[in-house]
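Only one structure is covered here, and it is reproduced in the block below.
All protein chains of the complex are present and in place, except for one that has been dropped.
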């Protein structure tokens, strides 16, 4: 791994738009680590104030932090308004992104003759590329991946082991999909007939936009008709389930164990925290933030932060939660009121007699 | 894809039990699409009233709708009491179900010599069929599937890429399993011993009934003893997790991200919406409907609709939710009562003095 002087790291951060200055002696660092685990020659960061107590005992050579955070003796500070962005630059510089194995186009991959493979392709043994597939330049396809009939894959995509892309789906450029995720499986489309379910052919497909990254073990249904769409720049964690015909993004972030039912429309730059769900045919506006374990059952206007089940404006939802917490106290107060009212009534009646 | 006259589609729907009549000029259509996305030569449908505003602007040649829905000029109506069923027939007719690749029994599949494979089998390169497996006629097994020792698979089953069926499990006829789903893994069976967990051999198996369809990335435990059972005609969406020894169905529909713990008994034609759970050893009666994000912790009688956590009758559960929503108002009213009672008491005391 490359070593860098702290002054070089500051320059890299600043050149990328995150103005960073060195406050303390310049020196060479070789890696980034947490405050707790850092050792000599490593640079660390303080972004979450929860960890400020670890600053006193860190063995890091330098720490990225905002102005005003005092450093222990002998620890250099890299001052940046956005320490998280600056340390990201440091991790990119010192650690870099994953280097993939180089298989070229393996003879042990199952590639249909009608498939078209771009330049510099890296297709592993045990990967399947089905008929009439088009794969762009510089793609890496790990073992156990299945790229179905007529799928189109853009340039520089990465499919980690055991990713499945069903027939006719489309991946943009620089799409990354982690292991076990499935794109374009049939949605839960059945017409009820008496007590049985008649399967509706799922004749549509799914489109994954440019620069989308999808975590492990997700499942994104194809549309019944037309397309399911994950907009460009969107990032999914693990076990995200998207129903048929739903449109998401661009630039959304979904954390994990999230379900969005079919035919929903999720705007741009929407964040959804873990274990939340969005109902079918719901519209969620741009820049909405959904807190964890929420259930969105009604349309949400752009810019709102929502929480709860059914999800509502987060401040209101929290007040409800707090009120529930205190409910046993309020019940006592109601009982007390009933008692006092009865006593007062008795008093009034007695007074009236006298 | 085949083209059809509207009159032919009406006849097909009616012949299948969904009486449909043409209201407007007959013409040829080639595909089904949504009201929003349909273009010339396509037939669409209005089933969910939410989309009625799209009717005025649709470019569809014809629309399936109930009586009484006014069509724009130049759009023919296909009148049916159940537009969803009729459009299903149209999708089946015009689009059809998926055509699978034809591998025959690939020489690049790993098939144990003791396995018995039925006629017209379609087993892909990279699929594994283990020892003493029996596979019926007309099955399609995609790459990356693993069919474990002694598994029995019925006729005309489809296992999409990377499906795993553990040893000794049984699939009925016409079972479809989507990518990444796992049938018959060990359940979470441990005997606690001091602070450790002793693994209980999971000596049972799992049985999947006829005509079951299972979505992507599900996990259905084998039983500790005896069998886990998914009854015939049941349909699962994605990421459904079924505990060991549980019996489900027949004819259930589970939407997505649902967990049913072990030894539960779910009746026939039960529907469970997304992100709901059912506790272990629970009995759920026939035709029960569980709303989304609910937690079933007690037995549920046949025919009930339940909601909430712990789930209860849906009307009651909704009233509780609404009451919680208004809780801050009620708290104000209790405070006001306390104040007024105090004032009245003071007044009574003063009156008494005079």
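The first chain written gets the first letter, and so on, giving A and B; residue counts start at 1 in each chain.
Following the convention adopted for this analysis, a contact is a pair of C-beta atoms (placed from the backbone, for glycine too) under 8 Å apart; a residue touches a chain by one contact, two chains touch by 3 or more.
Please read these numbers as outputs of a predicted model, since none were measured by experiment.
Colleague: Looking at the full complex, which residue from B:182, B:230, B:253 or B:266 touches the chain that isn't shown here?
Modeller: Only one listed residue reaches the unshown chain, and that is B:182.
Colleague: Need a quick check: the contact residues on chain B for the chain that isn't drawn.
Modeller: 110, 126, 128, 130-131, 144, 146, 149, 162, 164, 166-167, 180-182, 185-188, 190-191, 193, 195-203, 217-219, 221, 224-226, 239, 241, 243, 245, 257, 259, 261, 275, 277, 279, 281, 295, 309-310, 312, 319-320, 323-324, 327, 330, 333-334, 337, 340-341, 344, 347-348, 351
Colleague: So that we can see where the missing chain sits, which residues of chain A does it touch?
Modeller: Its contact residues with the unshown chain are 17, 32-34, 37, 48, 50, 82, 84-85, 88, 91-92, 95-98, 101, 108, 124-126, 142-144, 160-162, 178-180, 213, 215-217, 233, 235-239, 251, 253, 255-257, 268-269, 274-275, 292-293, 321, 324-325, 327-328, 330-331, 334, 337-338, 341, 344-345, 348, 351-352.
Basically, only the chains that are shown with their structure count from here on.
Colleague: Hey, how far is the Cα centre of chain A from the one of chain B, in Å?
Modeller: Distance between chain centres, rounded to whole Å: 25 Å.
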